[in-house]
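The complex is shown incomplete by one protein chain, all other protein chains being positioned as in the whole.
Let's turn to chain A:
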Amino acid sequence: MIVARTGNEAMAEAMRQVNPDVVAAYPITPATEIVQIFSSFVHDGLVDTKFVAVESEHSAMSACIGAAAAGARVMTGTASQGLALMHEMLFIAAALRLPIVLCVVNRSLSAPINIHCDHSDTLASRDSGWIQIYTENSQEAYDSVIQAVKISERALLPVMVTIDGFIISHGMERIDILDDREVREYLGEPPKRPNLLDIDKPITMGPLDLQDYFFEHKRSEIEGMNTSLPHIEAVAREYKERFGRYYPVIDTYRIDDAEVAVMAMGSAAGTAKVVVDRMREKGKKVGLIRMRVVRPFPKNYLKELIQGFAAVGIMDRSDTLSTLGGHLYVETRAVLYRASHQPPIKNYIYGLGGRDISLEEIEEIFEEVLEIGKSGKVTEPVVYKGVRE
């Protein structure tokens, strides 16, 4: 069914169709509507979900962990400071191998206080053991939330799906939503997994685990992340077969004969696609790489993909505050180490705190990357695009 939905509405709609057993959540701008809309579904009896209204995001994730440990299908949503407040519990959810789905609306972290989009909140959680999927628009957000349920239950890892704050969360777009029945048939009952309420097979979760076994358990969690990519890909393929829409781990646009490429994630990648079209009309061979799955980092795909370009520009809506540059840039550099061909790369940090990035600015980035491709030289490896300085 074709409908007009904001990103928040699209995510809440997906949650309604998933009909999770438990949602524990606390509202925060710009993700408030997800929780608010979902709570109205609960009130109206449209879902069977037990909704736990908690006093903080730390408690929200704690309640999600408890419910998931008891075997329930669990979802929640948050943004920015809320995700930061969950931080401690994120690691516990992942290490207990709990399939929780978290809808995150990307928003900058304080200070200064700002409610608009950048990716510093979820990227600050990148080492917490969660699978991370960054979406471009409301349609992909909707589809990815449904996919995330399947992925989390197969990989036995929690999954966060993100949308760009306000740009997507509060922007209304045309999307195609599935029938409730289709979604529920696709997801089925959650597969049986070890849980605290299985009295025939009692287990312990999260006890003290010192020098004797902690390392083995952590190693097993790491292996869970290392082997999660095939689950994500399998779900993407199944989803395409059933519903026709396909989202690869790394989305690419007009790269087949491209001389240079720009890499981005989130909503700006959509704008960059339009820039690619405009530049192609002028005969310039450029393409776009959109990182969709960032945890696990698809290192082999990325390495293979970017070795062929004369140069790559990397757009980051975040900075690692480490002197090294933005997150995507730092990780891409790591991937390129000892690659047989190492294209020159340049980092463009943009859009912090919701600063708009225009078509013209993205075109300037492409033009510069084309120049780098010709000269092979990068004079300033990390620059800030659209900032007054």
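The rule is short, and it goes like this: contacts are C-beta pairs under 8 Å (C-beta built on N, C-alpha and C of every residue); 3 or more make two chains touch, one makes a residue touch a chain; residues count from 1.
Keep in mind that, in the parts below, contacts and distances are computed from a predicted model.
Peer 1: Consult the UniProt record of the chain that does not appear here and report its protein name from "Pyruvate synthase", "Citrate lyase acyl carrier protein", "Maltose/maltodextrin ABC transporter, permease protein MalG" or "Cytochrome c oxidase assembly protein CtaG".
Peer 2: Spelling it out: the chain absent from the display is recorded in UniProt as "Pyruvate synthase".
Peer 1: Based on the whole complex, identify which of A:H87, A:H170, A:R184 or A:R280 touches the chain you can't see.
Peer 2: Considering the complete complex, A:H170 is the one touching the chain left out.
Peer 1: Touching the absent chain in the whole complex: find that residue among A:V54, A:A70 or A:V274.
Peer 2: Selected residue, touching the omitted chain: A:V274.
Peer 1: Which one touches the absent chain: A:A4, A:A334 or A:V387?
Peer 2: The missing chain is touched by A:A4.
Peer 1: For chain A, which residues lie in contact with the unshown chain of the complex?
Peer 2: Against the left-out chain, chain A lists 2-4, 115-116, 136-137, 164, 166-168, 170-174, 267-268, 270-271, 273-274, 356-359.
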